[in-house]
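Take a look at chain A:
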Amino acid sequence: MKDIRKVYYPDIVAINNATFSLAEGEIHALAGENGAGKTTLMKILFGLEKADKGEIYFNSELINIHSPVDAMKRRIGMVHQHFMLLENLTIADNIVLGIEPKRKGLYDYKKACEITRELGTKFDMVIDPEKRISQLTVGLKQKVEIMKVLARDARIIILDEPTAVLTPQETKELFHQLMLLKKDNYTIIIITHKLREIKEICDRVTIMKAGNIVGTYDVDKISIDEISKKMVGYDFEVSKLKSNVKPGKIILDIKGLSLTIGGKKRLDNISFSIREKEILGVVGVEGNGQKELSQVLNGEIKNYDGDIVLDDFSLKGESILEIRKAGISYIPEDRMVDGANLNGSIYESAIVLKSKEKEYQNGIFLNGRKLEEFTDSLINDYGVKCNSKYDDVKSLSGGNIQKIVSAREIVDARRVLIANQPTRGIDIGAVMTLHEKLKSLQSQDKGILLISSDLKEIYDLAESVIVLYDGKVVARINNIKDVNEEQLGRYMLGIDVQENMGASL
Partner candidate 1 sequence: SGSSTDTVITTDDGVFRVVLLVNGNLGDMSFFDSANEGIDRLNETYGDDFEATTIEMGTNQSNWETTLYRVSKQNYDLIICATTQMREQLQRVSKSYPNQKYLIFDTEIDDGKASSYPNVHSIVFRQNEGGFLAGVLAAKMANGTSGMESPVNATGKVGFIGGMRNNIIYDFAVGYAMGIEYVNNDALNQTSLMTSFVGNFSDSTQAKALANVQYSNNADVIFVAASQAGLGVIDAAETQNRYVIGVDSDQYSYYKNSNPSRAELIITSVLKEVGDVIYDSTVKFYNGELEFGVLVTYGLAEGIIDIADNENYQSLVPEELRLYIDGLKTQIIDGDLVITSRFDLSLDEVDQLFESLE
Partner candidate 2 sequence: MKLKDRLVSYSKKRGFSFQTFFFESLKTIMAVLIAYLIAIIIILIVSDKPSESIYWFVVGPFSNMMEFGELIKKAIPLMFAGIAACVIVKANQFNLFTEGAFYVGGLVAALIAIYIKLPAVLAVIAALVGGGLVAAIFGYIPAKLKSSLNVNEFVSSIMLNFIVLWIGVYLISNVVIDDASGDTATQIIPEVSKLKILFSGTNISYGLLIVVGIVILVKIFFSKTLPGYEIKMTGDNENFAKYSGINVQRRVVMAQTLGIFIAGVGGATEILSNYHRFNWKTLPGYGFDGFMVTIIAKNKPLFVPLAALFIGYLRAGADLMAFNSDVAQEVVAIIQGVIILLIASERFFSSSFFKRLLDNYKERRDAQRMDVMKNE
């Protein structure tokens, strides 16, 4: 893949300029921070996305890949980060979808099962072809995805974060199978955030950062530390923003949260607390429990174990509205779907919280003038670039949408703000504005839970940080200055666990 560039509408540069090559029979790792462009690059190779620029050579021949069909013709297969499985069908059905065996013109389910079983024995995967996908554990689903690719006769297999959702045992099993495939001269690309895994089975590793390729290295000749440094790859200079506020009393106390979904423990006995004037960072590689933690805290998920205590009041089982009323605000991770109303105007998305307050009402009416003033002030204070507050949210860039969402929530936060990836994908100027605003909130006796995959952001803002790995808190650092980014990376990647955390790997 040569000089690939991909810009998502309207202006998100997912891949800036990437050149990537693959040798036959190798296991090639693709590493990089969240949002570095790994998935996008692979989607381009598999024909799910179209590159804006660049060429793909296959055995030195220039080829065009417009769709997965083209990719499959070149015997390239991909296992997606999020499974693409049909839950109500059986394993065999899933594996042969699109390449169904036929007998007398009919779908030959027996044959499909046979194919599945054969594949299983060939690659040492024990699997019952007639089980429904919905009954499978995540590990098995993963296997089905891999078998789907194998059934299509792929020789190049792309695995997008295959181990993110697996237990250590399942991971071991997967690696065993990958090694078998390698022996058969299959070529494998594996996207992963777990650097130990790279060391364990890969031959080469390509590191991506912000849409660019940092380099490709032989795994033998590079250490885990070096990889992680190259991934993060910036100087840690404590930001001038950082004020020296002393945290006050505890506002929010999280006691032993546990949550199981689909048989997997997503949160495992998580306890921590946030104090007044404290910004507590939550870091971790995506998929290690951040999402579930925020869902529990904002009231979306109610059937968890443990307790959430705000200023001595338990919020266990309260609705989203009740939790908001209690003083907890929330910046959702997905601003497009959850944070703003793309079908409406800026004004409408801005006033959604204020409109409930008596102060902004006039008897049975909304106090339009006050709400307009409020919207104007948000737009001005946060520098939202728009023509008017009645513009469609749709017409704004991602960064500006995020400003509106964040602004609304920051202004609303009375006790605690949960900020989930508040600056993802927005430009540096906007990031600065938002950081300033978060800081100003901190000076008002409020607590902030900052969930971010951007370590620089964490260093810039947070006093203290907890690290999530596999649904557990593996480290709690009370003063972030006490830990360097390398050590933080080691916690995130599950290489180290802080003592006394009670978590074992």
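Regarding selection, all candidates are chains of the complex that A comes from, given by their letters.
Criterion: contacts are C-beta pairs under 8 Å (C-beta built on N, C-alpha and C of every residue); 3 or more make two chains touch, one makes a residue touch a chain; residues count from 1.
Keep in mind that what you see is a predicted model, and the values were worked out from it rather than measured.
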{"item": "Chain A in this complex - touching candidate among 1 or 2", "value": "2"}
{"item": "Candidate 2-facing residues of chain A, complex", "value": "298, 300, 319-321, 324-325, 330, 332, 337-345, 347-349, 351-353, 355-356, 361, 364-366, 368, 387-388, 390-392"}
